[in-house]
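Got a structure for you, questions after.
Here the complex is missing one protein chain, while the rest keep their positions.
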Amino acid sequence: MTGKDLTTVKRIFARCGLAAATLMLAAMPAMAEDAKVDTGDAAWMLTSTALVLMMTVPGVALFYAGMVRKKNVLATMMQSFFITALVTVIWMVAGYSIAFGEGGTYSAYVGDFSKVLLSGLSENWDKPFTLGTGDGAVAFTIPESVFLMFQMTFAIITAALITGAVADRMKFSALVMFVTLWSLLVYSPIAHWVWHPNGWLFGLGALDFAGGTVVHINAGVAGLVAAIVLGKRVGYGTENMAPFNLGLAVIGASLLWVGWFGFNAGSAGSSGGGRAGMAMLVTQIAAGGAVLSWTFAEWMIKGKPSVLGAISGAVAGLVAITPAAGFVLPGAALIIGLVAGLAGLWGATALKHALGYDDSLDAFGVHGICGIVGALLVGFLSYGPLSATTAAPDGSPGGMEQFIKQCIAVGATIVFTAVATFIILKITDVVIGLRVSEEEEREGLDVTMHGERIN
Amino acid sequence: MTGKDLTTVKRIFARCGLAAATLMLAAMPAMAEDAKVDTGDAAWMLTSTALVLMMTVPGVALFYAGMVRKKNVLATMMQSFFITALVTVIWMVAGYSIAFGEGGTYSAYVGDFSKVLLSGLSENWDKPFTLGTGDGAVAFTIPESVFLMFQMTFAIITAALITGAVADRMKFSALVMFVTLWSLLVYSPIAHWVWHPNGWLFGLGALDFAGGTVVHINAGVAGLVAAIVLGKRVGYGTENMAPFNLGLAVIGASLLWVGWFGFNAGSAGSSGGGRAGMAMLVTQIAAGGAVLSWTFAEWMIKGKPSVLGAISGAVAGLVAITPAAGFVLPGAALIIGLVAGLAGLWGATALKHALGYDDSLDAFGVHGICGIVGALLVGFLSYGPLSATTAAPDGSPGGMEQFIKQCIAVGATIVFTAVATFIILKITDVVIGLRVSEEEEREGLDVTMHGERIN
Amino acid sequence: MTGKDLTTVKRIFARCGLAAATLMLAAMPAMAEDAKVDTGDAAWMLTSTALVLMMTVPGVALFYAGMVRKKNVLATMMQSFFITALVTVIWMVAGYSIAFGEGGTYSAYVGDFSKVLLSGLSENWDKPFTLGTGDGAVAFTIPESVFLMFQMTFAIITAALITGAVADRMKFSALVMFVTLWSLLVYSPIAHWVWHPNGWLFGLGALDFAGGTVVHINAGVAGLVAAIVLGKRVGYGTENMAPFNLGLAVIGASLLWVGWFGFNAGSAGSSGGGRAGMAMLVTQIAAGGAVLSWTFAEWMIKGKPSVLGAISGAVAGLVAITPAAGFVLPGAALIIGLVAGLAGLWGATALKHALGYDDSLDAFGVHGICGIVGALLVGFLSYGPLSATTAAPDGSPGGMEQFIKQCIAVGATIVFTAVATFIILKITDVVIGLRVSEEEEREGLDVTMHGERIN
Amino acid sequence: MKLVMAVIKPFKLDEVREALTPLGVQGLTVTEVKGFGRQKGQTEIYRGAEYHVSFLPKVKIEVTVPDELADAVVEAIATTARTGKIGDGKIFVLDVERALRIRTGETDGSAL
Amino acid sequence: MKLVMAVIKPFKLDEVREALTPLGVQGLTVTEVKGFGRQKGQTEIYRGAEYHVSFLPKVKIEVTVPDELADAVVEAIATTARTGKIGDGKIFVLDVERALRIRTGETDGSAL
Partner (left out) sequence: MKLVMAVIKPFKLDEVREALTPLGVQGLTVTEVKGFGRQKGQTEIYRGAEYHVSFLPKVKIEVTVPDELADAVVEAIATTARTGKIGDGKIFVLDVERALRIRTGETDGSAL
């Protein structure tokens, strides 16, 4: 790898997730055989991986389970928990290869099968990892095992987030089939577009620090499509569907918040430099801002500041800052947070009611909408020096040019995931049937799907 | 910065929080332009920040919510959750500046507005941070973003702890106003006194490793004043106010315990040297000791060892070791823990009943009393070499001289926070009214303040 | 320490827990006076310690409490919580010394009292720690305080795991006495055998990366013996003993899963090299595989995939990978996980019913059985290079020779713990009485042992 | 006065309450109960331990009404709560000798 | 014997129980119920979905007493449970034909 190659890497890589790695390059010795894992970076990435896993189990599991009726609490937890296991194995078998394999003729769109079953990992397992080859290669200071584990936790949570839209009425068997196909055919390709140096959105220079498109817009739109295809819950709009135990949702949202530090600051790929620190700081500020704006808006509109509003606001802010976390300053983060709180409130109330679909727990209303808000706002608000490299000392300052790239990334993600999710759902419906019977729905999924109940 | 300056820094800084940073100085190259963030130290401080956030959400939220009656569970969680967001924004806007700005004429007592809205952070964001200037400067191996985020989580938890004293009867709107003023006018100044090199208690050489005065005595005394000003809960002493779900409190206490490793070992400012490790170890020992002494004492006195006693003991021990964590050996930690368990039990039962105030969840009884116990005991028990530096090879060994300094720090904190909290409460009372109506209190805050309930 | 000594260390140490330390040796300067703590390794080990503590409180506490009836929820939590404190103090007072003291004449079997009350820790507290002396010494890059805290969390969780077997019917006072004796007389010696360089199983070259024998087989077998000695619960087999709130168990299992990253990847002793990363990866894969195999098997056999099955599968997989975590490749981990899921299901259902004991929460069925499965399978599946050192470039590849060593380690652990546990229980029975009265059992331990209840 | 005690399926509660208001019923009391009857329960299996849960969640409505209203109330509940599927529940009518409104001390008819 | 069934505000429970003891009432049974009545419930809003919760938490006391004690018991409950605010609840009296203490098999008067 020549000096010029490295420069190219830095320029491109600075635009996307795990970007801080490039900052390390300057300081690192040439990528020689004897490169060593940086113990501090590795420590942070191992920690971040644990934090992101915690976001799904128990984070999302509780956040969602706290919002459903008593009869569906366990089934809702089961969805996140089982998906964690399922996507783990899927990712190991083929998902990682499709997302982060070099790819062949269509390498801009999809990886290949070279890393199926993680083949190749037994070599260089104790050496720093380089993603991609040739000009586009991106060098890390951590081993591939850590890189792929960290990425695995993203694949897991994305699938788990979708379950919020289909809660209370989807067959468990159908969910298993759907997630298997979706993870391989939708998640992995989009991750390749955005995070593999060969990916077309990576090449375009669209900014997505930690997964605004790949994770949140993706899950949100998939959820919306699934909610529409499945149809409304029995009794929606007429029966009382008040959450059984919002306390669980508060625990879930809290662990999401804490875990999000791994999600965003971990996406710096390193603890050194200052990007991880800045990412954590702006994550916190955006979350705080969104709690305030959602809560105060609800207070004014509905007369009371609700707990569900506050925790939803936190998630809204965290989602919106995700694509921006490594690229914006605190002031911009506060703006993103305040806007996200209002956007989420609008998405989960006005928009949903206006369009009339039943997105049970607002996977689209919060993750979809706020993911879009964040992905677009970073186009204007990104601060050059934060993404600057020696090759591109100005980094990617916000502006119309960047905004257009963001629009392309957002649009492409929406269209692809909407169409592909729809097709996968229809196939699953034919093979298994998507929805439980009305009687099972009335009785609740806990007992009918899993033979258990909480007391 | 000359060699002599550095020496001075070390001598002073070794006496207070984040002290381990000084140990690093010896090993570091001169504070040149090209100093680099230590990836290992940064990894640990990022992790610690996540751990301390987890202490408030969901830690304190659950610890407190598990002790109230069913009708107030969500409202109690809401207080901690919302405060997390509120103090985040307050800290970013002005709190950090008031606490860690250099300050002008009264720089021994309060910072200035130079860091309002975190201005200045966009420069040197990827460089190690030096707190203060000139002789008193303290050099870190982590960037300012990480330092200020870590400190933010302390500002958050301190405000959240107060809510235990006012649970079940304070208006949510009044709490929002109170916390806003209190965080800016009470917390930030005291943090400046103790942790800024210009602060008068810092200069005095009072030992407070991780916040015995700033966090626990401060929150405990503020809580006591608030409990007295608000008055007793309706039905206090006559109606059954048994905790609705102590299971939540056990989860909360557990996460407090785990998170406290970030609180105390993170206050070493670094993972290197041995101070973080020793701080974690003595934290664990003190917590364990206090669980044993509280539980066995209760067992003897009341006939049964209660779960609430055990978890309260853990918190008591953790509080008491906080000011001492980086300065004492395991044996001393065990003593501190054993004493704290008994002191907490006394504070939460005998003292409270003797004086007749209604500190609903014993914010003062546990945090105030045990904070005082720890802050005073460290005066006798601190082990020189742990706080030693090249300039002061004896460190701060315990003794009468040190004990007097501790008394001054404790006394000053108590007096200032008591008076200021009282004034802020009175202002809030005039503007908004502190307390809900008796009917609202009867019906519960969940439904009357937030329009929600758990089922 | 000569070069040859170091080589010896590496060869031996690579076979057991905390093995990655050896990989560091090659890269380290001679073990001179001025060796420094590696900030990155220290950061990861501090984090791992927090994660492993989280496994017990609230992890095991919730996992178990979620499976008992309403009347025993708090008592079950109390057992884990109190044990955390109790074993902390026991470990500090003597447990650590018995486990990691050099030992005298019988140094292959037990340590000595040289480290009682952690004496000696005040020296070299800021230096890297070397375990053992002379030829067998093992050098770490972290201070002893961190090493002993990390180990303490293992001693804690092992004792806590046993409580699953005796849930619902053991006197609290008897449990306190039992755990005190058991921790000192059973846990510490076995830890010495396996993890101290002088230990006979260490010398034998049996592989146990993170505690398959010391923790899981040990706790599982002790639990089995205790379940048999205590006898069945009143109403076992006739009354409905359905779990009161499996939601708690899901939270517990999730935190166990997350915390297990500290347990296994922390057992690498370092974040550098690649062992921690590989350990984390295979941990995740085994957990995922076991969830799938347990769930699908149950689905086929019983008609429904249960939540309790899924979370039990996760624990089964995590247990089984524990002895293997640093030594196997992802493919082998998947096999271990799939086998463990089936083995756990068999242990918790068929085996238990066939033999007719009442292991309330399947401490033996899951931890015992899957610990054995993992400890034996690693004999065949371990991958040489992962445990390779310069002295032994082939490491410990799986095969019949290694398998026999594993059988010896497993057999010795089972026999010793079974006999010693039985004796300790009998002594406790004579002194205090093991079991509550039938009336107390009917009324529930929450109110009769602890004077509290959940509502 | 009569106490009409009805055990119904939980999701029918709101509908039933709304059906009673037009008849002049101004108050009623609801209890969560578990019902055992012809409707089969579910089998729950926890790690191999099977429990046939014969008790299903139901809701019990208790409403005291003047004698002349009793039939209409029974009728209204029966109609609204009916799904035609097994487990719809029962209605029992008991005689009430006295009624009293605590707030005012009003008795009988005017207490309801 | 009479079954006195009272629906009261939950926080009045302890007071009521204490008021009955002097009358010679040695046992009673309490159920958590939800009441619908003149007292308005609260509106709960969850992300824009409004539920008017017309049901308020109440406590139902059931106590069987000898005929001659019924009036005093009703009186005692009414007095103690009264706050004068809407929602104080109701008391109904029903006739009980038989009573039996399970432990001893005693019946009627001596069963209570």
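Should a chain be cited, it is by its letter among A, B, C, D and E, assigned in written order, with residues numbered from 1 in that chain.
The rule we apply is simple: a contact is a pair of C-beta atoms (placed from the backbone, for glycine too) under 8 Å apart; a residue touches a chain by one contact, two chains touch by 3 or more.
Keep in mind the model is a prediction, meaning the values are calculated, not measured.
Chemist: Can you pull out the displayed chains that the omitted chain is in contact with?
Modeler: Output: missing chain touches B, C, D, E.
Chemist: Of B:Leu308, B:Ile414 or B:Leu434, which sits in contact with the chain we cannot see?
Modeler: Spelled out, the listed residue whose C-beta touches the missing chain is B:Leu308.
Chemist: Quick one: which of E:Ala6, E:Leu28, E:Ile77 or E:Ile91 touches the chain that's been left out?
Modeler: E:Leu28
Chemist: At which residues does chain E meet the chain that is not included here?
Modeler: 1, 3, 17, 26-31, 64, 94-103, 105, 111-112
Chemist: Over the whole complex, note the residues of chain C touching the chain we left out.
Modeler: Considering the whole complex, chain C reaches the absent chain at 235, 239-240, 439, 442-443, 447-448, 451-453.
Chemist: Taking the full complex into account, what residues of chain B touch the chain not shown?
Modeler: Chain B touches the missing chain through residues 67, 240-243, 302, 304, 306, 308-309, 312, 348-350, 352-353, 362, 365.
Methods note: only the chains that are shown with their structure count from here on.
Chemist: Going only between touching chains, how few steps reach chain D from chain B?
Modeler: Minimum step count, chain B to chain D: 2.
Chemist: Using direct touches as single steps, what is the fewest number of steps from chain C over to chain E?
Modeler: Counted as steps through touching chains, the separation is 2.
Chemist: Look at both sides of the chain B and chain C contact and report whether the same residue positions are involved, with over half shared, or different ones.
Modeler: different
Chemist: Could you state the distance in Å from the CA-based centre of chain A to that of chain B?
Modeler: Taking the mean C-alpha position of each chain, the two centres sit 33 Å apart.
Chemist: Residues touching two or more other chains, restricted to chain D: which are they?
Modeler: Counting only residues that touch two or more other chains, chain D contributes 44-46, 53.
Chemist: Which residues of chain A are in contact with two or more other chains?
Modeler: Expected reply: 38-41, 43-44, 47, 240, 242-243, 251, 302, 304, 306, 308, 451-453.
Chemist: Which chain pairs here would you call touching?
Modeler: The complete list of chain pairs in contact reads A-B, A-C, A-D, A-E, B-C, B-E, C-D, D-E.
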